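With one protein chain held back, the other chains of the complex are shown just where they sit.
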Amino acid sequence: MINDKNSQKIVDIIQNWARKHSIWVLGYGTGCGAIEIPPTMTSRYDAERLGVRGAATPRQADVLLITGYLTTKTLKRVIRVYEQMQDPKYVIGFGSCTINGGMYYDSYNTIKVLDKYLPVDVYINGCMPRPEAVLSGFGQLQKRIAEGRADGAKQYKENLEWYRANQKKIIPNWVMPEYNW
Amino acid sequence: MEEVLYNVLGAIATFLVAFVVGMTYGGLNRKITARVQNRKGPPFYQNFIDTLKLASKKSAIHHGVMQHFGPAFLMVTSVMSLLIVPVLTHNQWFPNLNFHGDLIFLLYIMVFGPLGMALGAGQTGNPNSAIGITRGLSQMVGYEIPWVLALVALMIQYHTTSIVGLMAVQAQSGTWLMFSSPFAFIAAVMAMLGMFSYSPFDVVIAPAEIASGPASENGGKYLFTMMSSGSVFAFVKLTLYVDLFMGGADNIVILLVKTFALYMIPVLYSLTTVRYRTEQSIRWFWGWPSFFGLLAILQAVIF
Amino acid sequence: MNTIYIIFLIFLGGAVFTYFAGKIHKVLQDILFLVSILVPAYLFFANVEIGQNVNLTLGGISLSWGINYFSWLFSLIVLGLGSLAAIYAVGFMKGEKRRGYFYFNFILSIMAMTGILLSRDLVSFFVFWEIMTWSSYLITIYNGNKVQSIGIKYFVFSAIGAYAMLMAIVMVHHITGSFLIGDMIHAYPAMALSMQIWIPIMFLMAFGVKAAMMPLHVWAPGAYSNAPMAYTSVFSGALSKMGIYGMTLVLVTMVNHIPQGVWFREVLAWLGGITAVIGTLWAIQQDDAKKLLAYSSVAQLGYIITGIAIGTELAMLAGLFLAVMHALFKGTLFMVVGAIEKQTGTSNFTEVTGLIRKMPWTFLSALLAIIALAGIPPLGGFVGKWMLYESLITSNHYLLVIVIFFASTAAFLYCYKFLFGFFMGQEEKEWAHVKEAPAVMVLPMLIMALFMLVLGTFPGIILNPINHGLQALGYADSYKHLWDTSIILNSWGNKVVLQPILYSIAGIFLFFIAFLTWKGYKNTRFISTKDISSSGEVPKEDENLTFSVGFMQPFYRAVEPAMRRQIDKYYNAFADGLEATFEFLRRIYTGNGQTYAIYVIVFVVVMLLFKDFLF
Partner (left out) sequence: MMKELKEHIIRRVKANFTEAEENNDFTYDRLDFTVKKEVVPSLLLFLKEEMGFKHLSHASCVDWLEEGELELVFILWSPKDKIKVFVRTRLDRDNPVMDNMDNIWPQLHTYEREFREMFGVQFTGLEAPDEFILEDWQGPPPFRRDFDTAAYAEKTFWHRPGREDAQDVRETIANRDGEDIPDFAKKYSR
């Protein structure tokens, strides 16, 4: 029954609806962006009404929220955390630093373009983005999930070699477990 | 054979009711918390969406057979205790094992799941899990004391060790036990705060401290099973308190009213307090709650 | 010739031949050892008729050997556990030194325990009791460690018990002029009040030492943990039950007949409860599995003592059922520790982690034994615990219920610690070579684990002989109104029907296992314990993140004030104060049997000479 094409479509719609309205966020608060998360979550902007809620570990999380710049050192941890998350999983790049390096455009130690290393679903622009922008970003992500376009995990799996080559260029001594999905 | 089938179907029906009610209560808890914090809060059916999402996760990982089985152990506890706690007084709708509902059996079957789950969490090798479990077990020793004091008081006062027997006592005398044995009720309710492990007794989960403790390596279907089990178990606990102290319930509406009123005690208490350390909470349970438990025993002996 | 003689002959001859067979061939020694335990066990259950006595006169003293339903129940523990432990011991002692010494004493102590159960007169009872003490002492110091601290402590306490018993025997003989137990029981109600009180106290002291009752439990943790694990399973499982056996006899045949007996029972019950609490609290703290299990044994024996001290029918059933269960699960657990020690060379939780995938069968038996120990349904421990609570509640011991309940709730802490410490946690490179223990060692554990599982649903299998035994002691038949094959009831008419519980638990468990396994089967993946979510870090191969040092610290911090005083300190202070006396004692207890025997004889002679003056 489930293999039938039409019923699979219906199941997909229901599942995507659930995924859309229940977004558990693992905040990777490396940079200054982490300070914008408390106002987003608490009384004033209350992201929980959209189903957005914090998760404690990557195993439980749906969204990896990368708030701010990533040094080569933290990139390693971010990749690790991303690979530990369960499919389906999404990445939100938060702030200018993840988009083009922001004010760290000439830093010797921070990466400039996040989507070369991880499949980013939504970028939130700004330095720093206000909570309104963050909520709008979550809205965009929900839209993508509902349309079934947020398939970063699939993309990552299919282009693993390309991502690995990029990651290993930055991290020469790669001693992490292999991603074998 | 027919009887077995009838029982199994009844058990499934009871399980579904418990699941829905427990999930809704969890959602209402989040809603109430949000309203108290001057937020809009998630919809009351948010927990259903969360579980549905967890169930529709495409992949899952486990560190070994015990972690794989761990949530099943939890489910055994929830469903077993659901089966032996009478849901309604006149029990045509939900036939199950509750005519054997023995309190001491209940006390012990309640530990079966947590122990299995603890082994599963231990097998992950994540230190946070093990820390959470030692905290949980220690806290359990804390709140079991007033809880058992209250139960023993009831048992020796009314000369029965079964839930059905205590309900029959209330039906006969027409007085709820929360009025005829007030100290036992107070001690039991204080122990209930620990059983629900909401704040200030949420040291087991402590997301900011030990990354949600025992559940820290569980995701997808495992977390789904754990959350469902937790909801069912919350319903069981509330129903048990209603049965023991509030005379049970004749129909489902009265049951919902009574359980919801009881559920507000841990929910509202959790909103006003911050987290205790483990030894603080143990000492809290061995303080006033146990004192009321002893008073309850005194009352049971004298009257 | 009577079967009883044959049994003793095989035991004795087997012990001697096994000792010397090591000089010829090791396998021959193993075979002889097994034969000299298994054959008497078989003969005992097949040929010894219950209720038939053998009388003989030796040196003017008439001795009587025989068996009734009550001692048959305990012989089930002794010979059943003894046989399984013997099979286990063959695997355990492979490649160890001084096998002859170990086997010799092993057989002797099994023989002594059988002899105690067969004795119908006080002289052979005392002699067998001393052989039991003696052989267990020699095994305790088998590896030569801590002979001074542990061996001497064990021997001093055993000697205190032995003298108490000897004194009681002399008193009894003085009054009745006979050594037969039957005569003693007949004469007891007519004795003077002081005798009526002192004789049971003396006997209870002797039995309390072996049953590790507070405050006589001090020797137990050291002795249990220092003996080789193959013997400790018998030591803790069966040998301590001899104390329970004696206590039950004293309580039923003597204390019941005097009005002051109520006080005896209350004091004993509370001592049992306190023993349970103290044993549990100490067990939680131990980092060594042997010590943990030893303290846990003390605690479990506390429950049993409470049960038999309460003395109602249900309480007796509970106490004796718990005694059988304790023999089963503690035997298994000590065997588990032995297997782990054999495979890894250590029994410390802080050193060994993550053995579950290397020793799965050991883990399975440990898991079942721990579930039984904790009293969680559907295993047999629950039946015993349920009956104990119900008996305490129905007999209005409400504060004792709380004490016992506290002990058994706190027991979950060490139960989890035991399983977690060995089997859970991160898998280390250091233990990558560890393999499952040989089948000779695994099979006895699994058999006992299976038996516990069966007893959880069909406790009638053991409750039936217990009922017979209790009837032999003068209790009423409790079949159908306190227990049935798979139903347990209390005197208020509340009951637990065990079969539907087992089927429901199994059904729910299997359903959800099927659900968890079937759902997303292809996308479920096994990953190693190094692949954990620890803030994005990858633990290195030699980095062990397992949390095992100071494991139950939060609980310990809460109960710290109660733990500051330990009973050992009082004894040590006492010993310091009486150093001269103890120095004297030490000179006497050289560990040499001859000196000891001489001392006993001198003591007896002195007692007999001055009996008129003393009493």
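The chains carry the letters A, B and C, assigned in the order they are written, with residues numbered from 1 in each.
To be clear about the criterion, a contact is a pair of C-beta atoms (placed from the backbone, for glycine too) under 8 Å apart; a residue touches a chain by one contact, two chains touch by 3 or more.
Being a predicted model, the structure only gives us computed values, none of them experimental.
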Omitted chain's touching partners, listed by label: A
Residue of A:T42, A:S107 or A:S136 touching the missing chain in the full complex: A:S107
Hidden partner interface residues of subunit A, rising order: 72-73, 76, 99-101, 105-113, 116, 125, 170-173
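Here is the rule we use: only the chains that are shown with their structure count from here on.
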Chain pair that, of all pairs, has the most C-beta pairs in contact: B-C
Most distant chain from subunit C by Cα centroid: A
Distance between chain centroids, defined by C-alpha means - subunit B, subunit C (Å): 36
Between subunit C and subunit A, distance of the C-alpha-averaged centres to the nearest whole Å: 58
Of all residues in subunit C, the ones touching two or more other chains: 523, 525, 530-531, 533
Overlap residues in subunit A, where contacts from two or more other chains coincide: 57, 59, 87, 181
Subunit B-touching residues of subunit C, taken from the complex the two chains share: 354, 356-357, 367, 371, 374-377, 382, 385-386, 389-390, 393, 396, 398-399, 401-402, 405-406, 409-410, 412-413, 415-416, 419-420, 423-427, 490, 492, 494-497, 500-501, 504-505, 508-509, 512-513, 515-517, 519-520, 523-534, 545-548, 551-555, 557-559
In the complex with subunit C, residue positions of subunit B that touch it: 11, 55, 57-66, 68-69, 71-73, 75-76, 79-80, 83, 97, 100, 102, 104-105, 108-109, 111-112, 115, 118-119, 122-128, 130-131, 133-135, 137-138, 140-142, 144-145, 148-149, 152-153, 155-156, 159-162, 165, 211, 216-217, 220-222, 225, 277-279, 282-283, 286, 297, 300-301
Interfacial residue positions of subunit A with respect to subunit B in the complex: 14-15, 18-19, 21-22, 24, 42-43, 46, 48-49, 51, 53-54, 56-57, 59-62, 85-88, 181
